[in-house]
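Have a look at the structure below before the remarks.
Excluded from the complex is one protein chain; the other protein chains are retained at their positions.
Let's turn to subunit A:
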Amino acid sequence: MAVGNAKTLTKLIVVTIGMFGFGFALVPFYYKICEVTGINSGAEQSLAKNTQVDTSRWVTLEFDANINEALPWRFKPEVRSLRVHPGQLVQVEYEVVNTSDAPIVGQAVPSYGPARAAAFFKKIECFCFTPQTLAAGESRRMPVLFLLDPAMDRDVHTVTLSYTFFNIGTKAQTMGLQKGPPHG
C-alpha cells in the first residue's frame, strides 16, 4: 500500500510541475497563435486603417525642381511623376548637391500648379520648412511627406509641385527665417 501511494504521489507531483510549466508555455503559444491567425498585430487592425482615401479617382503628381541663379547648387527630384489617390499619404525625395567650394545656406520655396490646388496640398514634413546648410561639395537627399485633401475639386487631374532653391547665405536673419516656413 505505502509503495503504491509513493508511486501515485510521484506521478501527481510530475503532473503538477508539468502544469506549472504549461502555464508559462502558454506565453509563447499565445504569441504564436496571434501571429499565425493575424489577430492582435497592431498594424493590421482595421480601426487604425486610413479610411479617408478617395479611391474613386487618380491624380497625377508632377515634381519640378529649380535653382535660383545666385545659388551654385544642383537640385532634382528622385521621381518626375506619380499617380496617387487623394487622401493617400505620399513621400518623395529630392536630391541637392552643393557644387561650389564654400558652405552655403539655401532655402526652398514651393509653388503649385494649378494655383487652386495649393489649398488642398497638405505637407506634413518638408525640407522647405527650414533653411538647409550644405558644406562644400556635400550632397543630401531630402524628403517631402504630404497628402492631397480628398476635398480637392474633382476636375483637377494633375498637380505640379515646384520648388525653387534660393541662396539665403549670410542674409538668413532677414530673409524669412523669422517668419517661419513659407506659406504652403
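Operating definition for what follows: contacts are C-beta pairs under 8 Å (C-beta built on N, C-alpha and C of every residue); 3 or more make two chains touch, one makes a residue touch a chain; residues count from 1.
Assume contacts and distances are computed from a predicted model.
Enquirer: Suppose you had to identify the omitted chain by its UniProt name; would it be "ABC transporter permease subunit", "Arsenite efflux ATP-binding protein ArsA", "Cytochrome c oxidase subunit 1" or "NADH-quinone oxidoreductase subunit F"?
Expert: Matching "ABC transporter permease subunit", "Arsenite efflux ATP-binding protein ArsA", "Cytochrome c oxidase subunit 1" or "NADH-quinone oxidoreductase subunit F" to the record, the invisible chain is "Cytochrome c oxidase subunit 1".
Enquirer: Among A:I13, A:V79 or A:A135, which residue is in contact with the omitted chain in the full complex?
Expert: A:I13
Enquirer: Footprint of the hidden chain on subunit A, which residues?
Expert: Residue positions of subunit A that touch the missing chain: 1, 4-5, 8-9, 12-13, 15-24, 26-27, 30-31, 37, 39-40.
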